[in-house]
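A single protein chain has been omitted; all remaining protein chains appear in their positions.
Our next item is chain A:
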């Protein structure tokens, strides 16, 4: 019983323990090998720098958070609308898919200068980059959820004389919901990547800009503090969507709760 409980405890807190372990290793390497701070700062100095410059970090973090969320929101709307169209109508699928795949293959960082020419530097290109990078997974997942609908489920409704819209509302969309929520988790992390990339290239606000500015003055501790803030924001948002997913699509995750330790 004791052994079992300890095992349970270990599994539950594995992620925290790994983080603590890695931080310790990191600290030991930096202190042990006497690595200069302008190359690779120890966690302790990153922490010190973070606490020291808390206010500017928070300001830039809010900017990044805001642009990310706006870009992400647009991505969700556009992704769902296009996903429904692509998943429902074969002709739209045929017409759009190659184009979308091609577009998704373009590194978005290469697109930022174009956005800057069109919209100037700052918030707008960051929002648009976050949107451009994160709408694709939403689209693909919604479309997949709709396209993989079991024909039998559709037949049940069709044999009742249901219209295409009925089928979409009663079966298609509920069936696609787990796919949709799964895509939100991927999309939100990508949206952070997008907005930070854009800020790094063309902005005077946001964590991306903060890190660029800090690295040009060799303030590596601040750069790492910025990285960690982005990481934390990403994890928090991811967990938030993972939680919503669990809540709204329990039927698709049945049994998972029983098998999870």
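To be clear about the criterion, contacts are C-beta pairs under 8 Å (C-beta built on N, C-alpha and C of every residue); 3 or more make two chains touch, one makes a residue touch a chain; residues count from 1.
The working rule: contacts and distances are computed from a predicted model.
Peer 1: What does the UniProt entry say the missing chain is called, choosing from "ABC transporter ATP-binding protein", "3-oxoacyl-ACP synthase", "SDR family oxidoreductase" or "Response regulator"?
Peer 2: Record says "ABC transporter ATP-binding protein".
Peer 1: Which residue, A:48, A:156 or A:212, contacts the hidden chain when the whole complex is considered?
Peer 2: Spelled out, the listed residue whose C-beta touches the missing chain is A:156.
Peer 1: If the hidden chain were put back, which residues of chain A would touch it?
Peer 2: Against the left-out chain, chain A lists 150, 152-153, 155-162, 166, 170-171, 174-175, 177, 249, 251-252, 254.
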